[in-house]
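Up next is subunit A:
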Amino acid sequence: MQYKSQAVAKPYFIAAIGLFVGQILFGLIMGLQYVVGDFLFPAIPFNVARMVHTNLLIVWLLFGFMGAAYYMIPEESESELFSPKLALAMFWIFLVAGALTIVGYLTVPYAALAKMTFNDLWPTMGREFLEQPLITKLGIVVVALAFLFNISLTILKGRKTSISLVLLLGLWGLAVFFLFSFYNPSNLVLDKYFWWWTVHLWVEGVWELILGSLLAFVLIKVTGVDREIIEKWLYMIIAMTLITGIIGTGHHYYWIGTPEYWQWFGSVFSALEPIPFFMMTVFAFNMVNRRRREHPNKAATLWALGTGVMSFLGAGVWGFLHTLAPVNFYTHGTQITAAHGHMAFYGAYVMVVLTIISYAMPMLRGRAANSGKAQVMEMWAFWIMTVSIVFITLFLTAAGILQVWLQRVSTTPLGFMAAQDQVALFYWLREITGVLFLVGLVTYVASFFVGGETKEAA
Partner candidate 1 sequence: MNKPSQPRFVRPCTLIWLTLIALTGVTYSIGDAGLGGRNVMLLVLAITLLKGQMIAGFFMGLRKTSLLWRAIMGGYLIIVGGMIAAAYLMGIN
Partner candidate 2 sequence: MTTQSLTIDAHEPGTPPGDLAIWFFIFAELLAFGIFFGSYAFARAHNVELFNQSQLMLNRASGAVNALVLITSSYFVVRAVAAIKQGLSRQCANWLGAAIALGGVFIVIKLFEFHAKFSAGISLSTNTFYMFYLSLTIFHFMHVILGMVILAFVMAKARSGGYSIEHHTGVETGASYWHMVDLVWIILFPLVYVIR
């Protein structure tokens, strides 16, 4: 750790991992409710568990991104953070607001929560991933603005690198496109149309800028490859991301009331969306192969390579599988979508946050890398979690194919619930693999507490 103010990243990373554990626990609850329908009913109905599961994911990734920015920006700008105090204050505000929201979901019926938070004055709740009460949404905006203010001023007063510029663009984009979550017209089609401007332009747009810059940062550090080369590839990758991904929004506009031509635009451009992910894989391996130093942190390198491969598989390949309109006609809104969602989020965003944590946490704890023993354990966690997510995805894909066949293609289509009963076996398998994922996650957390001999950070 070269700058004292980088230390504020630490609580962000710890909170991220803590919330990650919560996310997985609720995932397991939902997975079980898929096959044992009355599990925890009526204490935690499925919709509440799902809200907690997805919202925790978003919040912990945001914690991860913010922690990453607080760690990276001082080093990139060669300057202390503009205000470490503000960063710490925002940490507590965000954590408390997030926790209160989750407690609200779990203790009060959602309709009562909506009433308590004056949703009737400005209804924004009850839409997928944007279930947060208005006050939480406003809180997110305030925290994001304070965070951006802090980061932007740090960059302005110091060295301006391409990595920090791309990161900053991604973070500003994140804040700007979140504003569409405040627009909720009573026309469902309009609502859905612009809902995607938050959701799609986040995960297939500006978040990928963040992903790219985090990955580039870690690769520079662990491989010692010339910054000029890495930054040039970073620009090419994110250029391809936005060239394909922006019009790729069209793959969400096939069946929600929007005009037919979106089927063509969406199909053409999202068919190209795997390209930037493929470039990212090639990029990660290429840089590691051309490394000019042997960094002691092997685990971080593994996570970086894993991000390249898994984001290509999850977002690229599994996305392509069902993105063409004629295929999507049958797969839209089935377990195929769930399969893609799980591997894409894990492969792209979970893994990149774990990559930066893996690289930065030892530094924040005053060493260049963890002990060999701790790293071996972390790598075990990597493999257990990654293999689990691959199998979760495969089982959900199988469930999805069967569901599509039984419910939509067959000449004697089954009703939704009847089709679900037929694929229960795959849900059981998914749940078992989910438990395995939790084992991997526990291993991951445990690796932080393994001692052993370490080298002092330079």
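Please note the rule applied: a contact is a pair of C-beta atoms (placed from the backbone, for glycine too) under 8 Å apart; a residue touches a chain by one contact, two chains touch by 3 or more; residues count from 1.
On the choice of candidates, all candidates are chains of the complex that A comes from, given by their letters.
Note that the coordinates shown come from a computational prediction; the quantities given were computed from them, not determined experimentally.
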Result, touching chain for subunit A in the complex among 1 or 2: 2
Of subunit A, residues touching candidate 2 in the complex: 232, 235-236, 239-240, 243-244, 259-261, 264-265, 267-269, 271-272, 275
